[in-house]
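Now for chain A:
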Amino acid sequence: MPMNSTESFAPKIVAFCCNWCSYAGADLAGSSRLAYPADVKIIKVPCSCRVNPMFILRAFEKGADGVIICGCHPGDCHYSTGNYYARRRMTLLFSMLEYIGIEKDRVRVEWVSAAEAVKFSETMNSFVLQIKNLGENVRLGDLRCKS
Partner candidate 1 sequence: MSNREEKVLQISGVNPRKCMKCGKCSASCPSYDEMDIKPHQFVSYVLNGRTKALAESKSVEKCLACFACVERCPRNVEPAKIIDAARQLNVRQRYGDTLSANDIPSLIDEDTPQQLLVSAFRKYKR
Partner candidate 2 sequence: MQELKNRIKQLMEENVAQRALGWKKGEFGYDAQAAFFESTDELDDFVYNGFCGANLSKYMIEACKKEGRTIICLKPCDTYSFNQLLKEHRIQREKAYIIGVGCKGTLDISKIKANGIEGIVDIEGADMFSSENLLKIKTVYGDHELAYSDALLERCNCCKGKEHMIFDEIIGESADTVSADRFEQIEKIEQLTSIEKFEFFRNELSKCIRCNACRNACPACNCRKCVFDSDKFDSAQKANSDSFEEKMFHIIRAFHVAGRCTDCGECSRVCPQNIPLHLFNRKFIKDINMLYGDFSAGSNCEENCPLTSYSFDDAEPGKI
């Protein structure tokens, strides 16, 4: 991906945010007017442990360029243990994606509390930049047949 196109490239980014911490953190980022790119679209889930790997792969299949999952900090889960399971699941899934040659920077997990508006906005800014540098997601697109 040539550098000059990063400007015009508007990536599709799906952010799964848990209801109790990260979604509230996003709300606080909003009310604090802490900007982050419009490319990020948030889907609310009750807990990071609700995020099924199938959702992530589905997003890529449908053309997403990056997927980020945000949850409560380990130890602070509203459901006490949900994010611990999410952490293991995502660790393994991300490792697998990298193993089959998907850029590992297309996925990220970040723990953002309800108070961390700055962290939320900074995370989204840096993630969008990261995806812009990677460019369009071609490896997970329609590539069944060998070129």
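FYI, a contact is a pair of C-beta atoms (placed from the backbone, for glycine too) under 8 Å apart; a residue touches a chain by one contact, two chains touch by 3 or more; residues count from 1.
Candidate selection criterion: all candidates are chains of the complex that A comes from, given by their letters.
None of the values given here were measured: they were computed from a predicted structure.
Novice: Pick the candidate that touches chain A in this complex from 1 or 2.
Specialist: 2
Novice: Under the definition above, what is the set of chain A residues touching candidate 2 in their complex?
Specialist: Checking each residue of chain A against candidate 2 gives 52-54, 57-58, 60-61, 74-75, 81, 84-85, 87-104, 107-109, 139-146.
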